[in-house]
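Dropping a structure here in structure tokens format, bear with me for questions.
Note that one protein chain of the assembly has been removed; the remaining protein chains are unaltered in position.
In order of appearance the chains are A and B, and numbering begins at 1 in each one.
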Amino acid sequence: MKITGLQIYWIMFAMLVGNTLLITVTPAIKYAKQDMWISYLIAGLGGILMVFLATKTALLYPKHTLIEYSKFIFGKWIGILSAILYLVYWYTVIGNILGEFTEFVNIILLPNTPQWILLLTILLLLVYIAYMGGIEGVGRCSEVFGPIIFMSCILLIAFTIPNLQWDHILPVYADSGLYLILRGSLYPLSFLGESVLMLMLLSFMDQPDQGTRRAVWGVLSAAVLINLSAVSVIFVFGSGVSSKLKYPIVETIRYINVMNFIQNLEIVAVLIWILSLFIKLSLYFVLTAYGTAQLFHIRDWRKLIWVVAVISFLLAMFFSGSATYGMEYIEYYWLPVVLTLNMAVIPLLLWIVGSLRKKKQASNPSNG
Amino acid sequence: MRDFRKRKTLQDLFNKKIETLPSEMNMNMISSNLSETEQQLKKLFENCSDFVIRPIYVMDKVKILLLYIDGLIDTNMLDEVFLKPMLFERKPQGLEGVSSLGQVIEQKLIAITQVQNVSKLSELVDGILKANIGVVIDGEAKAMLAGLPGFEKRSIEEPSTEVTIRGPKEGFTESLSTNRTLLRRRIRSTKLKLESFTIGELSKTDVVMAYIEGIATDSLLKEVRSRIERIKLDALMGSEMLEEFIEDVPYSPFPQIQNTERPDIVIANLLEGRVGIIVDNTPFVLVVPMTFWSGLQAADDYYERFIYTTFIRFIRFTLFNISLFLPSLYVALSTFHPKLIPTSLLFSVAAAREGVPFPAIIEALMMEFVFEGLREAGVRLPKAIGSAVSIVGALVIGQAAVQAGIVSAPMVIVVATTGIASFSIPRYNFGTSIRVIRFIMLLLAGIFGLYGIVLGFIALHIHLVCLRSFGIPYFSPVAPQIPADLKDVVVRMPRWTLNKRPTFLAGKDKIRFPKGQKRK
Partner (left out) sequence: MSKGSIVSVILCIQIIITTGCWDSMELNDRALWLATGWDIGEKEDEIQICGQIVLPSNMQSQSGGSGGGGKGESFIAVSAKGKNVQEALENQQGMLSREAYFGHRRVTFYGEEFARHGLKKEIDINSRSPNVGIRTDVFVVKGDTALNAMNQSNPFENPPAIAALKAHRQAGGRGDRVYLDLLMAANSEGIRPTIPTVEIGFIQKGNKEAKGEAKKTILKLAGLAVFGPDLKLAGFLNMDENRDYLWVRGDLQKKSITVSFDDESNTSLVLSKIKGKIIPKMEGNQITFTVKLSGEGGITENNNNLDINMRENVRTLEKSLEKQTKERVLATIHKVQKEFGLDIFGFGESVHKKYPHKWKKVKTDWDHYFAEANISVNVDLKIRQIGMTGPSLLYKESEIKE
């Protein structure tokens, strides 16, 4: 299964835009108030750094995935431990995203449909793409969906322009402080940091040296678009109202009214969001099945698709059972563990130890 | 397990069937005894009333048998050039003996056509069935075949399914040689290769694979050859049948093999690195591999000005989407998400729907069904009545039903628009796939609303993106994206910019013409 550089770009772009915009705006505004644009700038830079780090790490062993080369770099047992850390992150995040997906579709689109039916439909699609196309399928689909998402975002931003009131962003930096801004930036940073999946994706590329450039561009485009959209929330609603809304982006889009004809566009926005979420979920799905197969040395990773599907179903039912589990997951597991360990510390360690090891091997060829 | 065994026995039956074809075919050699040969041939062609066997006495001494199928042979040519001189032949000077009679006859025949010498009876019979005359000479254990085809065939007409405003109006016919010639006239180079195969035990249909050496990749050629050669059939009726046997995924609603009646389209595709497959007795030539975007391209796109055709391509693409999604969008919006419809429009729709007894989804299914039925019925009617029926159908079903309050006016508008939009798809086999998918979308929309449409959209794309046609991904060059090739997909850039062949198809010869040809 091979993917091209352009597909990496679109994968990164498509998967980051949707969920980041939906979920991270409220906490960011809650902490940073109208300076959240600074938070988002910081998060954007941080995201680019993270993906850069992840790609550089993966370039140490371009033909192997994370599961494999963490064993090379750290040794067998610590390698397996770090691989398991990532696998736990992937399994739970799939469950979380699926749960939150069904909840959201339930609220906005289909209030009376039972949640497990919605879950089942999206799981069927995920199994379908994992089975038929694997990573290649995900890459190609993102090449089709990515431009659609891009165009729609631009269009929606263009429609929002009449609603913007520029002075809502004042006063700058006075109502919050550095700590609050940083705290607010943790949320978009952790979501943009999902691009750390490059650790696994690079091994599928047919031209791995293109990986850094494409991935960074992808995260950059996503960050710019996210910035523009998130900032427009402040411009439309001001910080007081939007920090209390659960999904401020939806409200901003719902506020669009062009010529008294085009209105209630939040439904269209939800459809675009479903596309973006699908790319993210299918990517996680395929990589989880593949990674699990590699960890347990199973030859055909396709058999594990059903395993991942069942586990995700159960986790998602658990998550969608309560209205607050999603937020708790973010506060207690996602931010402290995933952001620090999986996205920052482990890649850094992998890179440092890995490059040192490579240097040692280069200077001591007899040691092999 | 059970299936596997069943399949095996069917295969055995099939093989056995082939083996039990007239065993006389296994008799190899032609005997020098003419009457014995005559007996064998009469037995083989027993009850074939169009078989003619004419004994001729040359120089009142030597008997030869003239064998042919009446209707396949150009009898004028036969009479003029061969028979009359043969019957009144005097023994030529310098030629003695019976053994040289074969040579004399061969000389005579060579003047008018290609001559082949055969020694097997099966070959003689095959040759006669393929519009050759057979000449068997008493005393010689061989026969001669001379090709004199003179059967009725359709003359070259404008293709009925693909009409262009501008551009050549020649279309393929059922005769393989005419079709081959149509291609050869356009590419006057030895690089145009026309490989021949024979498929079908009973039909022995000629199949010709056309490609341009150097442009088509070797792997593609190998793949096409192997797929054609592996087929064992009793009779190959036409290119449609061949298509089903060599397709990648026959279960997919989308065609992976293109078929066309126009030689200019085939030539254009050959120049891009594709392979054409001509089948005898079919005016439709297959072009392989196919991408999704070829389904949306028409020949006229390349004959008109590029600004106009770019615009038309956008419209066609939009109409394609409309024909796929409009009924389902209508059902989804009016039943699940009315707030997406602008308020004043909603009032009109709601007012129109008052008193209609059916739920929107049932109404949509009904109307779509009726429309498809009308369409199907209209195909079979002679041209004179066809248009009248469509008017009556529209009036009766549309107007009266609305007035009676059985269906709502917006529904009729939606169905009519969808129908018109689906007529804009240039490739017929592509259009048919949309019709089926539209129904599935309608069902999904009826159950899940817009979410269902998104699900259908995603599922459709997964299918399209993972589909391959002879090794080429079906959705190239949009996915996997090759920006250089996008110049000809949804827009049509001016001709002088299309100087490279599509990257995903071309073999060694990648450049059409040098850059910079625009007139300055």
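What to note about this one:
One rule holds in what follows: a residue touches a chain if its C-beta (ideal position, glycine included) is under 8 Å from a C-beta of that chain, and two chains touch if they have at least 3 such contacts.
All values derive from a computational prediction rather than experimental measurement.
Residue-wise, the contact with the chain that is not shown comes from B:Ser334, picked out of B:Asn132, B:Ser334, B:Ser424 or B:Ser469.
Interface note: of B:Gly200, B:Pro426 or B:Gly449, the residue touching the hidden chain in the full complex is B:Gly449.
When the omitted chain is restored, the residue from A:Arg254, A:Arg302 or A:Arg357 that touches it is A:Arg254. Of the residues in subunit A, those that touch the hidden partner chain are 107-114, 117, 120, 167, 170-171, 174-175, 236-238, 240-241, 244-245, 251, 254-255, 257, 263-264, 266. The missing chain lies against subunit B, touching residues 3, 334-339, 343, 346-356, 359-361, 402-403, 405, 409, 446-449.
Following the convention adopted for this analysis, only the chains that are shown with their structure count from here on.
If you check the complex, the residues on subunit B that touch subunit A are 336-337, 339-340, 342-343, 448-451, 453-455, 458-459, 461-463, 465-466, 473, 475, 478-481, 483.
If you check the complex, the residues on subunit A that touch subunit B are 4, 6-7, 10, 105, 109-110, 113, 118, 121-122, 125, 128-129, 132-133, 136-137, 139-141, 143-145, 260-265, 267-268, 271, 274-275, 278.
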